[in-house]
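Of the protein chains in this complex, all but one are displayed in their positions.
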Amino acid sequence: MTKKKSNTNNYQIPKTMKAWVLGGPHEMKLVEKKVPEPGQSEVLVKVGAIAVCHTDIEVLHHGHPAMIEGKIPFNKDFTMGHEYMGTVVKTGENVDEWQPGDRIAVEVHAGCGRCAKCREGMYTSCHNYSYRSKGHRANGFTTDGGFAEYAINNINTLVAVPDHLSDEVATLTVTAGTAMYGLDVLGGLVAGQSIAVAGGGPIGLMFIALAKALGAAPVIISEPRPDRREMAKHLGADFLIDPLAEDPVEKVRDLTKGKGVDFSVEASGVPIVVNQILHMTNRGGKVCLAAFANGLTPTDLAYVVSNNIYMFGIRGEGNSAVRRAASLLEQKRFDPSPLHTHTFPLEEADKAVSYAENQTDGAIKVVVKMN
Amino acid sequence: MTKKKSNTNNYQIPKTMKAWVLGGPHEMKLVEKKVPEPGQSEVLVKVGAIAVCHTDIEVLHHGHPAMIEGKIPFNKDFTMGHEYMGTVVKTGENVDEWQPGDRIAVEVHAGCGRCAKCREGMYTSCHNYSYRSKGHRANGFTTDGGFAEYAINNINTLVAVPDHLSDEVATLTVTAGTAMYGLDVLGGLVAGQSIAVAGGGPIGLMFIALAKALGAAPVIISEPRPDRREMAKHLGADFLIDPLAEDPVEKVRDLTKGKGVDFSVEASGVPIVVNQILHMTNRGGKVCLAAFANGLTPTDLAYVVSNNIYMFGIRGEGNSAVRRAASLLEQKRFDPSPLHTHTFPLEEADKAVSYAENQTDGAIKVVVKMN
Amino acid sequence: MTKKKSNTNNYQIPKTMKAWVLGGPHEMKLVEKKVPEPGQSEVLVKVGAIAVCHTDIEVLHHGHPAMIEGKIPFNKDFTMGHEYMGTVVKTGENVDEWQPGDRIAVEVHAGCGRCAKCREGMYTSCHNYSYRSKGHRANGFTTDGGFAEYAINNINTLVAVPDHLSDEVATLTVTAGTAMYGLDVLGGLVAGQSIAVAGGGPIGLMFIALAKALGAAPVIISEPRPDRREMAKHLGADFLIDPLAEDPVEKVRDLTKGKGVDFSVEASGVPIVVNQILHMTNRGGKVCLAAFANGLTPTDLAYVVSNNIYMFGIRGEGNSAVRRAASLLEQKRFDPSPLHTHTFPLEEADKAVSYAENQTDGAIKVVVKMN
Partner (left out) sequence: MTKKKSNTNNYQIPKTMKAWVLGGPHEMKLVEKKVPEPGQSEVLVKVGAIAVCHTDIEVLHHGHPAMIEGKIPFNKDFTMGHEYMGTVVKTGENVDEWQPGDRIAVEVHAGCGRCAKCREGMYTSCHNYSYRSKGHRANGFTTDGGFAEYAINNINTLVAVPDHLSDEVATLTVTAGTAMYGLDVLGGLVAGQSIAVAGGGPIGLMFIALAKALGAAPVIISEPRPDRREMAKHLGADFLIDPLAEDPVEKVRDLTKGKGVDFSVEASGVPIVVNQILHMTNRGGKVCLAAFANGLTPTDLAYVVSNNIYMFGIRGEGNSAVRRAASLLEQKRFDPSPLHTHTFPLEEADKAVSYAENQTDGAIKVVVKMN
């Protein structure tokens, strides 16, 4: 078997690129940085567009998890950002699964492939999280991410992007994959089952869109902001609850003959909502925790026990759900484009982050689009 | 197909029997009561022995759940008790699966068989819980239980008791089945996996015994009472932690190369222990909630989310786990007999309950043995 | 709790009804028969329409399974038919889940609720199959079915029919549910996964429709009849293979980058097709066997072993899949109406069966519609 050389076809790769890096806490700076080289199992991606995620804002203010835990020193050369798409421009050695020119979006996590968790397929629970030298990568968390002109990706994190999706909308692929993964861990058999989602942020809205696409019925959202409820309706919610205007638990019970929903999703990160979500849930039902508040949340565990409730915490995507979500996007089973509200050029990525953080001008998904 | 008549062989069934019934709240009275008739799918059991469970004490003080929820009026003729064993003495019509003379122990729940949950095998999550007219039975909770000379059981709740088990020890079968069910919902593949249990009550100790019998390693208990830790050791715990003397989270981390255990069980019902159990658990690990405190428990859900933890509330047994636990008892894979500490005659059932409630004289499992 | 009496509202129930019954082998006769009474957990259904299934034809020629096995004598008063819909006209005692007037379709199997299989939710694998006295019912197999004006059903077999479905099309609900169940046992997560179905009979076509509705991609059918391939295309097949014109295994490999499909379904009952289906399947893939030839089928088990293939035999529906399929029908996620090709009145049910058996005039689903 001959070794396949890395391949750039006709792409001209510059030596350096523009990239945003962490400065001090709360500071991001645009610098000129070396374009990285793809290694074994890797490709170089020319970033096309990248969306701002709430966790980027946490990284900006506090450093990424490994930095916070002190496993890695706070890294002023670090580039954040994980919700990106782009074009493969160079392949590492022995990579023939993808070719220069392929249009792709990315999963966040490449597991190490050597720990027990990765070997069993739970690559987002990798025991070597943060240890780049052991093969682990998490775009924009433990390895450089996508607020830059180029980024490296392990090929196992790539998914194809169909022609009909704009660069901006394609950045939402990984968000859709996270919601898809949440439905996976809830058992996947959502067709004809009832589901309630609390919280109309991007993740909550994607849960609505995916659940509807997969045949869940009814699909219910509880969200205090009217514009977000309307967005949920557009994406497929059958019933909209304003938890400030009516008791969301009582309302969900009314909609489900008193039983509560089969599946529920906590996507608000608001402590008081946790018990609402639990109490909305049918005996023997399942709850996905997809957001969280820091600190301790007063939780009605007695209800969990006496009603055989199962609660599933998820950290991002997993189980190839991003690829399956991308397939649904390709099939036009749902349209996430309304989630994309604002666009900025790379030079204004700091402004993009600010818009996302402050929800300026009704911002939901703020995207940085390369030239 | 000819109809099979009910069958008593040579058992003489009296018209009335001694039975303890609820009086006012906190009061149980010994009365003379009609011996019930087994119907379709049912048998009459002559109770041999019955153990006091913590939930019996709750029923004594507050009524059973359906009474509390007002679905059923507080019932002064109601007989509580669910951890019993005995002998089939009469079969209902068309019952040939069991014969008069069979020595049996019982599961608590006979689902209604007609709601969606029962149809899907989740009979402890029955939507017709409390509705006897719809076929649901829960011994000693919604239908008369075992603090009496005779009791009715649906045949789907019966499991055979081997000769080598005493009546007293055989009452522990359902407790063992509950722990078995907890291991089921944790995924069942506990062999060679690490497990920690918090709380050395009967359920916690049974988790220790079953996990050990099924090959878990290491098996760890955290429990402040020295005698209970010793009991856990006897039942198979590899490591004993006194949470008042050392930090149980740190200790578990030490024992598992920093990773935490694959599976953990909250069996203490103490609010502060919930977060200990969570923090003891490996990334991607699973937690069984088998006990609970009333009210809201401050819970580190951020840890649950960022570590992909799954939490499974269980209400008693399920999934035929009692039958499989009984098989392990028959095979002598574990010996629960030390859990049985005290015995009283039926006439002193009130004293038995008091011993159990107050843990008088180191009581763990207090058994009422018929004559 | 007061006992709820059975309820007919204003429906006038006659004493007798027209019903087709088995005569000698190969013979069905229209007779006048007593209208049955609904018991505990049961309702009386006024049949609206019933489709002919291939298994009806087997019953007509050979008797139903329990007759063949000799458990039950060949029964000349027996009414066959299981793919029916209609209206609840009378409820049994204590039934309030459904009301006279409800428009419903039916699952075939009501498990006994007392054997180990039913208790664990596998009601189509009931150990008391054929034993009516123990509570088991299988419409048109072990208990009287729907080629009659009225039929009894356990309430756990009822699913609601939406207004927009015609009586004729609503008879296909249980067929859809069988395909849904097949996808369940294949793991359910078919969105974005590839699937191939061999055989364009009603079951195979329903697999195509459901797989497409749930987001599978690509969806492939192998079927020699051009009209059935066209039907498959209409229902959602992305690729049509004529196995007489091209090698279906090679073609599927071409369509899947050489890997084979993630899921495959054998719905032809043709022995030679079994190995085609196996060889179409990806390493680690899953195969649903939804049809069969009698006798021994030469099978490439070496391929099964060396490629980690899992094969799942299914006998009809299960796991509440009929209810979930009905929900997708209600949501108009797929349109099975083209499967319905012919209609006859009850008096011509024998002609309907003949059309279905001989595929006269391109018959796929032949329906008997009551007046």
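So that you can tell them apart, the chains are marked A, B and C in the order they are listed, and the count of residues begins at 1 in each.
Methods note: contacts are C-beta pairs under 8 Å (C-beta built on N, C-alpha and C of every residue); 3 or more make two chains touch, one makes a residue touch a chain.
None of these values were measured; they are calculated from a predicted model.
Asks: Which listed residue, C:33, C:117 or C:251, touches the chain dropped from view?
Replies: C:117
Asks: Touching the left-out chain: which of A:122, A:138, A:291 or A:352?
Replies: A:122
Asks: Could you tell me which of C:9, C:99 or C:306 touches the chain that is not displayed?
Replies: Of the listed residues, the one touching the omitted chain is C:306.
Asks: Going by the contact rule already stated, which one of C:75, C:125 or C:343 would touch the omitted chain in the full complex?
Replies: C:125
Asks: If I consider the whole complex, including the chain that's not displayed, which of B:214, B:231, B:291 or B:339 touches that chain?
Replies: Reading the full complex, the residue touching the unseen chain is B:214.
Asks: For the chain left out of this view, which of C:28, C:314 or C:339 touches it?
Replies: Result: among the candidates, C:314 touches the missing chain.
Asks: Can you list where subunit B touches the absent chain?
Replies: 180, 184, 187-189, 191-193, 213-215, 217, 323-328, 330-331, 333
Asks: Tell me where the left-out chain touches subunit C, residue by residue.
Replies: Considering the whole complex, subunit C reaches the absent chain at 65, 117, 122, 124-127, 129, 185, 259, 274-275, 283-284, 289-302, 304-315, 318.
Asks: Tell me where the left-out chain touches subunit A, residue by residue.
Replies: 1, 3-4, 40-41, 72, 94, 97, 111, 113-116, 118-123, 131-135, 154-156, 319-320, 323
Note that in this section only the chains that are shown with their structure count from here on.
Asks: Report, in whole Å, the distance between the mean C-alpha point of subunit A and the mean C-alpha point of subunit C.
Replies: Averaging C-alpha atoms per chain gives centres 40 Å apart.
Asks: Listing for subunit B: what residues touch at least two other chains?
Replies: 122
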